[in-house]
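Down below is the structure, laid out as structure tokens.
Removed: one protein chain of the complex. Kept in place: all other protein chains.
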Amino acid sequence: MKPAISIIRSSAGASPVAIALGLAVLAGLFLFPQFVQSPYALHIMILIFLSVIMGEAWNVIGGYTGQYSVGHAAYFGAGAYTTMILLQYKQISPWYGALAGIAVSLVVSLIIGSICFRLRGPYFVLASIAVAEIMRLSAMNLKDLTNGAEGILITEIPHLKFGDTLITDFLTKVPFYYIGLVIAIVTILVTWLMQNSKLGYYFQAIREDQDAAHSLGISLSLFKSSALAISAVFTSLAGSFYAIYIGFIDPPTVLALDISVQIVLICIIGGIGTIWGPVVGALVLVPLSEALRSNMIAQGIFKIGLASEESGVGIFLKEHLSHAHALIYGILVVVVILFMPDGVLGWAKKLAAKKGKE
Amino acid sequence: MTRNLLALLLAASLAVPGMASAAPVKIGFINSITGPEAPIGENLTNGVTMAIEDLKKKGVEVQLMKEDDTGKPQISMSAMEKLAGQGVAGVVGPYTSACANAVSKLAEKYKVPLLVPAAAKEEITRQGLKYVYRLNAPADKYASSLIDAALVMGKPKTIAFIYENTDFGTSTVKTAKEYIAKKGIKMVADESYSKGSPDYRSTLSKIKGQNPDLVFMVSYVADAILLMRQSREIGLQPQAFLGGGAGFTTVQFAKETTISNNVFSTTQWTDDVSWPGAKDFFNRYKAKFGKEPTYHAACAYQAMLIMGETASKNGGDREKTKAGLKSGSWKGIMGDTKFEDYDGFTNQNKHQMLVLQIQDGQFETVFPTNFASKKPIFPFPKWK
Amino acid sequence: MLVFMQSLISGILIGGVYALIGIGLTIIFGVMRVINFAHGDILMIGMYMTYSLFTFFGIDPFVSIVITIPLMFMFGAFLQKVFINRMQGALPQNQILLTIGLGMIMSNTMMLAFTSDYKILSTDYSSSSIKLAGISISTPLAISFLITAAITAMLYWFLLKTDTGQAIRATAQDREAAQLMGINVKWMSILAFGMGSALAGTAGALISPTYYIFPQIGSTFTLKAFVITVLGGMGSIVGATIGGVIIGIAESVSAVYISSGWKDVVVFVLFLLVLLFKPAGLMGKSRM
Partner (left out) sequence: MTPILEIKQVSKFFGGLAANSDVSFHMDEGMIMGLIGPNGAGKTTLFNCITGYYPPSKGDVLFKGQKLNGLQPDRVCKLGMVRTWQKVRPLTKLSVLDNVMVGALCRTNSLKVAREIAHEQLKVVRLDHKADFIAGGLPIGERKKLEVARALATKPELLLLDEVMGGLNPAESDEIIQLILDIKKAGAITQMVIEHDMKAIMRISDRIVVLNSGEKLAEGSPAEIVSNPEVVRAYLGDFHA
């Protein structure tokens, strides 16, 4: 048996080359809007950042601590709703709104934790779904607070000012790009710090074996709640950011089961319980679903000449592929789960290890 | 886009001589092709497909850029950004209110004329956006036209609401509540349900206990049928059933004559109205797609016609197209169309809602009287 | 009082169908320990099957279950053999996502085949009802309740009296022990998934005449099925039967006395309460 290096330590102690490369990527990300003006490209990047934030956040509780919450829409929605309600009805700036959202999400996480953490395995999963569904239905029915199914539309985002100097008026996508980028980086950083601390060890011990962890002096309720709290904070932040960026929320778009599943998917596709897994997941999923949705695949096939546009195959592709993107997405999910159970990142690592052996 | 290329080739092979050969004008179309809104989205797609064909017959070449928003606002925004970057002259869509709302602000930002065909939320054209136009009547008209009709026919004192817990359902009922308050009608029940509940019997028996004069429902077709079936089972017997749009105006609903006869509904469009080309549109649509067009299809069809003609006339220039939409007026299957500013609305077509009643399995226009094809039957006859 | 009785009866009738959905899920969970997120989508396939048989061949929905049951059984067995089986013992989150993925494939395939229009089955008895002491009972619901009861009875007999049934129950109680005792666990899993799917499909067929069909209908039922199974105790058939009826009644009664908007919240709160105070469910654990 080859001495395998633990997952924990694989990303610590990076080589100078990797650090240099990382810095270059970072610089590139910060300079990106200087070179690319296309709002469409910026929009896709912002969606990627959002996915990274949500994925990393879920990863803390799901990937590291092993509590597979399929109800993270609860925190996403709590952040989004708190921010929007405060902004639209109380004219409170989204910056404070996001903080208030975090506070609300923390309370929600404590409630959910106290209910769900007594349960294990499938029961935990189902309870997390149930709580999120209760929140969605409540948002639907508490019309005075949330405007129910009609949702909340913001008409204007207050300008960001420092003293009297205007920093940004949010007229273009660039400020959103930077806010998203910074939150994403902070999220990754926090995950890294968490991983390289006692918390990281304890979270993973809980994931591997709750009873054994318990016997080694780890308070399950304390550390599970901490993990959920960290997770909730960033998911809520993502929700607030989403709400302000899109400018409209309603229960189906921020509190649906769909969102919870999407969040889990980012991590599983990328690779669960690793720092870069959710990043890879976001980088794969966002562009992929965009490409599938806008039928770029069919057009790509025509471009490289695999099929002519007028042939029977071509007509079929054009007519049906745009309707079938959700189907293809489903097929991809199944294929990844069956053949890359450790996600794209795990699969790539295995491949690299194999190459190394040869 | 590709679909149009194909059409172009077909046209070329037919070799119609003397056809005007202007460069095709790019028009975006954002719609819910997949996702939970897809059942309705399909009607819009079909309507637009027919509009493109009809435009071609008139010599207007449109390069259609179709985008699926899957019913999600953030995706519809992606679609809009993409279209704006691809130099479209204008955009028709999106279908849902949530998406239309999200996209409308982008349209303003990128100065792309947006023509919303069928989203009902009032706010969309109440934000003072210069580039956003809407063809259909907003949600408040659904309720007011029906209640006005009821007040003409009788003297209802009480009303019960049962409606789908969606944007469309709640906003329609919200305006209805405001309207009945003005007219002095008392609300005795306010029941919303989530789509996909198979059993409304309990709710309906509760409403029956209140014995309301009017029962106002807002539902899509399947729930509309279930609601009426179960109303009959329970023996709910108001003076009139008022169907606020959507499901109650479908042919599928009308076909269920045992339960659908004498139900009132309101719609943006129907085939038997005297607006030019309505019947013809109905027949051609049915022949082409194998089913009757809904008002969504008609709205999308007319919206695409308007956008196509205007954009083409202005050579695909966005500013001129915007101005063209503002100054123009049209006469078509949706009646007279003109985008006006009034009562806090901007660029809103003052569309005339029609009140229909199903009589012997047929939709008959009963209000407003100048469009009426039959006299209304009132009050609702006893269930057999 | 009349309103209460009316809602109680409606709840029990709907609850019968819910029970069938729950029993299907509980058998699958009991034997395979896999939470099947595609359960509602399997039900949806059953609905489309019924719809097609009715529309194209004129077969009455209640008669068509004779065809639906074996077909859905084979469909489930196929799913188990080709997909789920590979995930036995895999991480639970991967199992969940696999079934979610399968559900997406099912609903979108149906969308391509049938479009996303709402399909509604109109039989001549669709809106007929029986009057009993002022309470109206929907004829199709009453028929489907009777069929449900018959199927449940047959299922009990099968699981309790036949060798195969007992082997399935043994596998549900302790997979490893069952294997040691020489039970072909793989075959039991296929049987279980087949039966689970057949039951979901049957439930789909039975509600078709009173309900409507569209490709995305599955998720509502998936969630409901979870609630029912957990309420009764995962793996317990008696529990799922009772759980189904309880949920049916809870929905129906809370629609009247709270509001139709909140009735689903009532169901989920009930679900959490059971999880908290009786985590093994009303009927205990793994007792089939």
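Annotations for the structure displayed:
In order of appearance the chains are A, B and C, and numbering begins at 1 in each one.
Just so it is clear, contacts are C-beta pairs under 8 Å (C-beta built on N, C-alpha and C of every residue); 3 or more make two chains touch, one makes a residue touch a chain.
Everything quoted here is computed from the prediction, not taken from an experiment.
In the full assembly, the chain not pictured is in contact with A, by the touch criterion defined above. The residue touching the chain not shown here, chosen from A:166, A:212, A:335 or A:352, is A:212.
The omitted chain makes contact with just one of the residues A:93, A:138, A:168 or A:196: A:196.
If you put the missing chain back, the residues of chain A touching it would be 1, 3-9, 196-198, 201-202, 204-205, 208-209, 211-220, 273.
Note that only the chains that are shown with their structure count from here on.
Chain contacts here are complete: no pair of chains fails to touch.
Rounded to whole angstrom, the centroid-to-centroid distance between chain B and chain C, based on C-alpha atoms, equals 36 Å. Chain C has its Cα centroid 32 Å from the Cα centroid of chain A.
Residue numbers of chain C whose C-beta contacts span two or more other chains: 108, 111, 259, 261, 264. Shown for chain B are the residues in touch with two or more other chains, namely 34-36, 165, 192, 194.
Looking at the complex, you find that chain A touches chain B at residues 38-40, 43-44, 47, 137, 140-141, 143, 148-151, 153, 155, 171, 242, 246-248, 250, 252-253, 290, 293-294, 298-299, 302, 309-310, 315, 318-319, 322-323, 325-326. Those residues of chain B lying in contact with chain A across their complex are 2-3, 5-6, 9, 33-36, 66-68, 70, 72-75, 77-79, 81-82, 84-85, 98, 101-102, 105, 109-110, 121, 123, 127, 165-167, 169-171, 174, 192, 194. Listed in rising order, the residues of chain B touching chain C in the complex are 34-36, 38-39, 41-42, 162, 165, 191-194, 196-203, 205-206, 209, 220-223, 225-226, 228-230, 232-235, 252, 255-256, 258-259, 291.
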